[in-house]
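With one protein chain held back, the other chains of the complex are shown just where they sit.
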Amino acid sequence: MPYVNIKVTPTPTGITREQKAELIEGVAKVLKDVLGKPESLTTVVIDEVALDNWGSGGKQVQKPV
Amino acid sequence: MPYVNIKVTPTPTGITREQKAELIEGVAKVLKDVLGKPESLTTVVIDEVALDNWGSGGKQVQKPV
Amino acid sequence: MPYVNIKVTPTPTGITREQKAELIEGVAKVLKDVLGKPESLTTVVIDEVALDNWGSGGKQVQKPV
Amino acid sequence: MPYVNIKVTPTPTGITREQKAELIEGVAKVLKDVLGKPESLTTVVIDEVALDNWGSGGKQVQKPV
Amino acid sequence: MPYVNIKVTPTPTGITREQKAELIEGVAKVLKDVLGKPESLTTVVIDEVALDNWGSGGKQVQKPV
Partner (left out) sequence: MPYVNIKVTPTPTGITREQKAELIEGVAKVLKDVLGKPESLTTVVIDEVALDNWGSGGKQVQKPV
């Protein structure tokens, strides 16, 4: 039943399909390990946000981290 | 006053402009019918999510549903 | 696969358990009718927001609608 | 510690990088002025939503506002 | 048309009704000043998040900021 939304800016090398699969798997596992939520019930959605659209400390992010 | 956010992966044929209009209209109608919220007050935002970015059951979604 | 988040302020009579069930059912049906998404794949989450916490037109909402 | 998500449709002239920087700065300032939250702790994420994907009053938005 | 969601932890003195009104007004004004969006079209929703439920730097937030 958990729903997890990850909002993230690109990394210097961009985010590959495999990395997205690893994020999905890793987060579902944390919910299973900590709360016993079956991975079959967990939804994960990744939103990739352009640097210009992300503000931290009141400033636009200049380069990927 | 309701705000509804729909996050959805593409269907096999993609989501047309008309279908988005139908989603907006249909959801606003449900809120009017069930809670009496005037459709004029309802905001609906549709986020289309790439398959690679959607995890279900701990796995990346492979094909559109 | 759809995930729908409904943010809503209370109505004059409050939102009953049955009304929440009707919202969930109604929204899942719209996604099936419009996009062919099986209802079994649709997640709906309802966030009830206090009037003080909702701004429309730059002003705090005064009374339930 | 605040996290602010701005979902917005394009304006007639589009949203420039500088305007996004001004939105980020302005919103972080409001949180500092009103709640005393240090701007260094505020995250702002801007989601630009296509007109077709935005419904208001049960209808798709026709032109940028 | 903008929709702004503010997620915030309590301050040491808690967030008053008046402060919420100021947040709503301030954020709507930023969108008008920067993007020319009429304040009448802006929706702001404030989600107050308990300290235990907020993680920063991989740790639970210990005290209100």
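In order of appearance the chains are A, B, C, D and E, and numbering begins at 1 in each one.
The definition used in the following text is that contacts are C-beta pairs under 8 Å (C-beta built on N, C-alpha and C of every residue); 3 or more make two chains touch, one makes a residue touch a chain.
Just so you know, these numbers come straight off a predicted model, no measurement behind them.
Engineer: Among the options C:Met1, C:Ile24 or C:Val61, which residue touches the chain absent from this view?
Structural biologist: Once the missing chain is taken into account, the touching residue is C:Ile24.
Engineer: Where does chain A touch the missing chain, residue by residue?
Structural biologist: 1-9, 11, 15, 19, 22-23, 26-27, 30-31, 33-38, 41, 54, 56, 61, 65
Engineer: Which parts of chain D are in contact with the chain that was left out?
Structural biologist: For chain D, the residues touching the absent chain are 1, 3, 43, 45.
Engineer: Which residue numbers on chain C touch the omitted chain?
Structural biologist: 17, 20-21, 23-25, 27-29, 39-48
Just so we're on the same page, only the chains that are shown with their structure count from here on.
Engineer: Looking at where chain B touches chain C, is over half of the residue numbers used by both copies, so same, or under half, so different?
Structural biologist: Here the answer is same, because the shared fraction of interface numbers exceeds one half.
Engineer: Once you find the CA centre of chain A and the CA centre of chain D, what distance in Å lies between them?
Structural biologist: One centre to the other, that is 21 Å.
Engineer: Identify all positions of chain B at which a residue touches two or more other chains, and write them in rising order.
Structural biologist: Only 3, 7, 23, 27, 41, 43, 45, 47, 54, 56 qualify.
Engineer: Quick one: label the inter-chain contact graph as line, ring, star, complete or other.
Structural biologist: other
Engineer: Can you identify all of the chain pairs that touch?
Structural biologist: Touching chain pairs, listed by label, are A-B, A-C, A-D, B-C, B-D, B-E, C-E, D-E.
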